[in-house]
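Written below as structure tokens is the structure these notes are about.
A single protein chain has been omitted from the complex, and every remaining protein chain is retained in its original position.
Moving on to chain A:
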């Protein structure tokens, strides 16, 4: 089966689908996909939710989506500035319902590595580092992450370094959506343009497919909202996401 659902749209749309009514949701630095997802959810879904971002915005109405997900334009229309110490403390005391956090590697428990590839002391690749993860992943009610590459070096049996523990609730890649059931990440759905087998083959940890099904295609409102956020395809070009 072939659809015209681009892997870029698949990522943003499925991240947006983790947003729930009346919750407090946060997107951070280095996080164009979650930023787009939160802005998409505001436009495409009927329900209310509180959108906080790392620029200090509280339910902002930015005139455009900025390339930097911490750009001050993300406070446009905001009636308050909820700055870094404030949103971290909110998360620490259990007030953050959904946090989007980056990850370089993810294991089957939903733990993450954002520190290094190889040995920490002699890294092959030095990655950005701890960031929000080590404090927010264990304290947010739910966290979700995304990877633009679905491969055995990203979804791993064994992390090179455990930067953050506590368990990702959701993981979205260009070809699949994983959801944590309290014990492990389990496959929730897969892109209709790939096979279930391909998802299993390209995942480094054991994939439980018991409740998995093909991902629901984007609704008209989801598609329209994304088009409005990325009218010239700049984000899609920058992200350069491919199915394979």
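Note that in this section a contact is a pair of C-beta atoms (placed from the backbone, for glycine too) under 8 Å apart; a residue touches a chain by one contact, two chains touch by 3 or more; residues count from 1.
The rule is simple: contacts and distances are computed from a predicted model.
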{"item": "Protein name, per the UniProt record, of whichever chain is missing from view (\"Ubiquinone biosynthesis protein UbiV\", \"Sugar ABC transporter\", \"CoA transferase subunit A\" or \"Xanthine dehydrogenase family protein molybdopterin-binding subunit\")", "value": "\"CoA transferase subunit A\""}
{"item": "Which of A:162, A:200 or A:224 contacts the chain that the document leaves out", "value": "A:162"}
{"item": "Residue in contact with the excluded chain [from A:30, A:43 or A:209]", "value": "A:30"}
{"item": "Residue touching the undisplayed chain, where the options are A:134, A:175 or A:194", "value": "A:134"}
{"item": "Touch list for chain A against the chain that is not drawn", "value": "29-30, 32, 54-56, 67-73, 75, 81, 83-85, 88, 92-93, 111, 114-115, 120, 122-139, 161-166, 238"}
